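Beneath this line is the structure, given in C-alpha coordinates, with notes to follow.
With one protein chain held back, the other chains of the complex are shown just where they sit.
Right after this comes chain A.
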Amino acid sequence: MISIKNVHKHFGKLHVLKGINAHIAEKEVVVIIGPSGSGKSTLLRCINYLEEPTEGEIIVDGIPLTNESNINKVREEVGMVFQRFNLFPHKSVLENIILAPMTVRKTPKSEAVKIAQDLLVKVGLADKEHAYPEQLSGGQQQRVAIARALAMKPKIMLFDEPTSALDPEMVKEVLDVMKSLAHEGMTMAIVTHEMGFAREVGDRVLFMDEGRLVEEGTPEEIFSHAKEERTKSFLSKIL
(Lines give C-alpha, C1' and ligand atoms only; values in the text may rest on other atoms or scores of the structure.)
Protein backbone atom coordinates (compact mmCIF):
# COMPACT_ATOMS: atom_id res chain seq x y z
CA MET A 1 0.00 0.00 0.00
CA ILE A 2 2.82 2.38 0.89
CA SER A 3 6.31 1.85 -0.37
CA ILE A 4 9.18 4.04 0.75
CA LYS A 5 12.44 3.70 -1.16
CA ASN A 6 15.74 5.21 -0.10
CA VAL A 7 14.15 8.39 1.24
CA HIS A 8 16.46 11.19 2.37
CA LYS A 9 15.43 14.49 3.88
CA HIS A 10 17.63 17.49 4.56
CA PHE A 11 16.56 20.60 6.43
CA GLY A 12 19.36 22.90 5.35
CA LYS A 13 22.46 21.25 6.74
CA LEU A 14 20.49 18.93 8.98
CA HIS A 15 20.26 15.42 7.53
CA VAL A 16 17.02 14.18 9.11
CA LEU A 17 16.28 11.04 7.12
CA LYS A 18 19.22 8.99 5.93
CA GLY A 19 17.96 6.52 3.36
CA ILE A 20 14.76 4.99 4.69
CA ASN A 21 13.33 1.86 3.07
CA ALA A 22 10.01 0.65 4.35
CA HIS A 23 6.80 -0.90 3.25
CA ILE A 24 3.32 -0.84 4.70
CA ALA A 25 0.87 -3.50 3.55
CA GLU A 26 -2.88 -3.15 3.22
CA LYS A 27 -4.72 -3.40 6.56
CA GLU A 28 -1.43 -3.36 8.42
CA VAL A 29 -0.93 -1.28 11.54
CA VAL A 30 2.64 -0.06 11.67
CA VAL A 31 3.89 1.76 14.74
CA ILE A 32 6.98 3.92 14.48
CA ILE A 33 8.88 4.49 17.71
CA GLY A 34 12.17 6.13 18.57
CA PRO A 35 13.72 9.00 20.51
CA SER A 36 12.85 12.65 19.79
CA GLY A 37 14.61 13.94 16.71
CA SER A 38 15.00 10.49 15.22
CA GLY A 39 13.02 11.56 12.14
CA LYS A 40 9.89 9.51 12.74
CA SER A 41 7.46 12.42 12.38
CA THR A 42 9.34 13.66 9.31
CA LEU A 43 9.02 10.23 7.73
CA LEU A 44 5.28 10.20 8.42
CA ARG A 45 4.91 13.69 6.97
CA CYS A 46 6.78 12.58 3.84
CA ILE A 47 4.09 9.96 3.18
CA ASN A 48 1.52 12.65 2.32
CA TYR A 49 4.15 15.12 1.16
CA LEU A 50 3.73 17.69 3.89
CA GLU A 51 7.50 17.34 3.75
CA GLU A 52 9.10 16.83 0.38
CA PRO A 53 11.83 14.18 0.45
CA THR A 54 15.15 15.51 -0.79
CA GLU A 55 15.85 12.18 -2.43
CA GLY A 56 14.13 8.85 -2.90
CA GLU A 57 10.71 7.64 -3.92
CA ILE A 58 7.38 7.19 -2.16
CA ILE A 59 4.51 5.32 -3.77
CA VAL A 60 1.12 5.39 -2.09
CA ASP A 61 -1.63 3.08 -3.35
CA GLY A 62 0.15 2.78 -6.69
CA ILE A 63 0.50 6.55 -7.15
CA PRO A 64 4.04 7.94 -7.13
CA LEU A 65 4.31 11.29 -5.33
CA THR A 66 5.78 13.28 -8.17
CA ASN A 67 3.65 16.26 -9.13
CA GLU A 68 1.05 18.50 -7.53
CA SER A 69 -2.01 16.70 -8.93
CA ASN A 70 -0.68 13.31 -7.84
CA ILE A 71 -0.01 14.71 -4.40
CA ASN A 72 -3.55 16.02 -4.05
CA LYS A 73 -4.90 12.66 -5.22
CA VAL A 74 -2.82 10.83 -2.64
CA ARG A 75 -3.86 13.23 0.12
CA GLU A 76 -7.50 12.44 -0.61
CA GLU A 77 -6.75 8.80 0.19
CA VAL A 78 -4.49 9.42 3.16
CA GLY A 79 -5.95 10.84 6.37
CA MET A 80 -3.68 12.55 8.85
CA VAL A 81 -4.09 13.24 12.55
CA PHE A 82 -1.76 15.78 14.13
CA GLN A 83 -0.27 16.10 17.56
CA ARG A 84 -1.90 19.51 18.03
CA PHE A 85 -5.27 18.48 16.46
CA ASN A 86 -5.31 21.45 14.05
CA LEU A 87 -9.07 21.72 14.03
CA PHE A 88 -10.47 24.77 12.25
CA PRO A 89 -11.37 27.10 15.15
CA HIS A 90 -13.85 29.21 13.18
CA LYS A 91 -15.95 26.21 12.23
CA SER A 92 -18.23 24.02 14.32
CA VAL A 93 -17.44 20.36 14.83
CA LEU A 94 -19.85 19.40 12.06
CA GLU A 95 -18.44 22.04 9.69
CA ASN A 96 -14.91 20.85 10.40
CA ILE A 97 -15.89 17.38 9.25
CA ILE A 98 -18.00 18.19 6.17
CA LEU A 99 -15.70 20.84 4.65
CA ALA A 100 -13.24 18.56 2.83
CA PRO A 101 -15.82 16.04 1.53
CA MET A 102 -17.84 18.94 0.14
CA THR A 103 -14.99 20.93 -1.42
CA VAL A 104 -12.76 18.06 -2.56
CA ARG A 105 -15.11 15.17 -3.23
CA LYS A 106 -18.08 17.41 -4.13
CA THR A 107 -20.28 15.38 -1.81
CA PRO A 108 -23.76 16.95 -1.49
CA LYS A 109 -24.21 18.66 1.87
CA SER A 110 -27.00 16.39 3.13
CA GLU A 111 -24.88 13.34 2.46
CA ALA A 112 -21.75 14.87 4.00
CA VAL A 113 -23.72 15.75 7.14
CA LYS A 114 -25.03 12.19 7.37
CA ILE A 115 -21.48 10.81 7.09
CA ALA A 116 -20.25 13.29 9.69
CA GLN A 117 -23.00 12.41 12.17
CA ASP A 118 -22.28 8.70 11.80
CA LEU A 119 -18.59 9.36 12.42
CA LEU A 120 -19.36 11.45 15.48
CA VAL A 121 -21.36 8.55 16.90
CA LYS A 122 -18.41 6.32 16.20
CA VAL A 123 -15.95 8.53 18.08
CA GLY A 124 -18.47 9.05 20.89
CA LEU A 125 -19.24 12.73 20.30
CA ALA A 126 -22.71 12.60 18.78
CA ASP A 127 -23.91 15.40 21.07
CA LYS A 128 -21.09 17.81 20.08
CA GLU A 129 -21.80 18.48 16.44
CA HIS A 130 -22.68 22.14 17.03
CA ALA A 131 -19.88 22.81 19.50
CA TYR A 132 -16.79 24.78 18.54
CA PRO A 133 -13.30 23.32 18.96
CA GLU A 134 -12.35 25.60 21.87
CA GLN A 135 -15.34 24.30 23.86
CA LEU A 136 -13.97 20.77 23.73
CA SER A 137 -11.30 19.05 25.79
CA GLY A 138 -8.08 17.95 24.11
CA GLY A 139 -9.23 14.36 23.90
CA GLN A 140 -12.54 15.39 22.36
CA GLN A 141 -10.77 17.65 19.87
CA GLN A 142 -8.50 14.84 18.81
CA ARG A 143 -11.46 12.52 18.31
CA VAL A 144 -13.11 15.17 16.12
CA ALA A 145 -9.83 15.41 14.18
CA ILE A 146 -9.95 11.66 13.61
CA ALA A 147 -13.57 11.89 12.45
CA ARG A 148 -12.61 14.76 10.15
CA ALA A 149 -9.90 12.66 8.52
CA LEU A 150 -12.20 9.63 8.24
CA ALA A 151 -14.90 11.68 6.51
CA MET A 152 -12.76 11.59 3.37
CA LYS A 153 -13.01 7.79 3.49
CA PRO A 154 -9.25 7.39 3.36
CA LYS A 155 -7.55 4.08 2.63
CA ILE A 156 -4.69 4.92 4.96
CA MET A 157 -4.53 6.86 8.24
CA LEU A 158 -1.39 8.54 9.53
CA PHE A 159 -1.14 9.48 13.21
CA ASP A 160 1.61 11.88 14.26
CA GLU A 161 1.94 11.53 18.04
CA PRO A 162 -1.83 11.81 18.47
CA THR A 163 -1.77 11.62 22.25
CA SER A 164 1.38 13.61 23.06
CA ALA A 165 -0.44 16.90 23.62
CA LEU A 166 -3.17 15.38 25.78
CA ASP A 167 -3.70 15.31 29.51
CA PRO A 168 -3.01 11.79 30.77
CA GLU A 169 -6.64 10.98 31.55
CA MET A 170 -7.64 11.73 27.96
CA VAL A 171 -5.11 9.49 26.27
CA LYS A 172 -7.23 6.38 26.58
CA GLU A 173 -10.32 7.75 24.84
CA VAL A 174 -8.24 8.58 21.79
CA LEU A 175 -6.35 5.30 21.79
CA ASP A 176 -9.66 3.43 22.06
CA VAL A 177 -10.92 5.10 18.89
CA MET A 178 -7.68 4.18 17.13
CA LYS A 179 -7.94 0.62 18.37
CA SER A 180 -11.43 0.19 16.96
CA LEU A 181 -10.19 1.58 13.64
CA ALA A 182 -7.39 -0.97 13.60
CA HIS A 183 -9.86 -3.77 14.29
CA GLU A 184 -11.94 -2.64 11.33
CA GLY A 185 -8.94 -3.23 9.12
CA MET A 186 -7.79 0.34 8.46
CA THR A 187 -4.23 0.63 7.17
CA MET A 188 -2.44 2.76 9.73
CA ALA A 189 0.98 4.30 10.34
CA ILE A 190 1.34 5.63 13.86
CA VAL A 191 4.15 7.62 15.45
CA THR A 192 3.75 7.33 19.19
CA HIS A 193 5.37 7.06 22.58
CA GLU A 194 2.57 4.85 23.90
CA MET A 195 4.45 1.56 24.08
CA GLY A 196 1.57 -0.39 25.60
CA PHE A 197 -0.58 0.64 22.67
CA ALA A 198 2.16 -0.21 20.17
CA ARG A 199 2.48 -3.64 21.66
CA GLU A 200 -1.23 -4.35 21.75
CA VAL A 201 -2.38 -2.92 18.43
CA GLY A 202 0.70 -2.86 16.18
CA ASP A 203 1.23 -5.56 13.57
CA ARG A 204 4.76 -4.34 13.09
CA VAL A 205 6.99 -1.92 14.95
CA LEU A 206 9.70 0.21 13.35
CA PHE A 207 12.43 1.60 15.57
CA MET A 208 14.15 4.72 14.26
CA ASP A 209 17.18 6.56 15.52
CA GLU A 210 19.19 9.44 14.03
CA GLY A 211 17.39 9.32 10.72
CA ARG A 212 17.83 5.61 10.18
CA LEU A 213 15.53 2.64 10.46
CA VAL A 214 17.44 0.64 13.06
CA GLU A 215 15.23 -2.37 13.47
CA GLU A 216 11.78 -3.62 12.60
CA GLY A 217 9.69 -6.59 13.61
CA THR A 218 6.57 -7.75 15.38
CA PRO A 219 5.89 -6.06 18.72
CA GLU A 220 7.05 -9.25 20.41
CA GLU A 221 10.35 -9.24 18.50
CA ILE A 222 11.05 -5.58 19.22
CA PHE A 223 9.85 -5.30 22.80
CA SER A 224 11.05 -8.68 24.09
CA HIS A 225 13.81 -9.80 21.78
CA ALA A 226 15.41 -6.72 20.24
CA LYS A 227 18.56 -7.53 18.33
CA GLU A 228 20.17 -4.10 18.10
CA GLU A 229 21.92 -2.57 21.08
CA ARG A 230 20.42 0.86 20.30
CA THR A 231 16.88 -0.55 20.40
CA LYS A 232 17.54 -2.32 23.68
CA SER A 233 18.98 0.76 25.34
CA PHE A 234 16.07 2.95 24.15
CA LEU A 235 13.48 0.48 25.38
CA SER A 236 15.23 -0.07 28.68
CA LYS A 237 14.93 3.64 29.39
CA ILE A 238 11.23 3.93 28.69
CA LEU A 239 9.69 0.60 29.66
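One rule holds for everything that comes next: a residue touches a chain if its C-beta (ideal position, glycine included) is under 8 Å from a C-beta of that chain, and two chains touch if they have at least 3 such contacts; residues count from 1.
By definition in this document, contacts and distances are computed from a predicted model.
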Just go with whichever of "Glutamate/aspartate import permease protein GltK", "Cytochrome b", "Polar amino acid ABC transporter, inner membrane subunit" or "Potassium-transporting ATPase ATP-binding subunit" UniProt uses as the name of the absent chain.
"Polar amino acid ABC transporter, inner membrane subunit"
Per the whole complex, from A:Asn21, A:Asn72, A:Ser180 or A:Ser233 the residue touching the absent chain is A:Asn72
So one chain is hidden, and I want to know which residue out of A:Thr66, A:Gln135, A:Ser180 or A:Ser233 touches that hidden chain in the complete assembly.
A:Gln135
In the full complex, which bits of chain A touch the chain not displayed? Write them out.
48, 50, 72-73, 75-76, 78-80, 82, 84, 86-90, 99-100, 103-105, 132, 134-135, 145, 148-149, 152
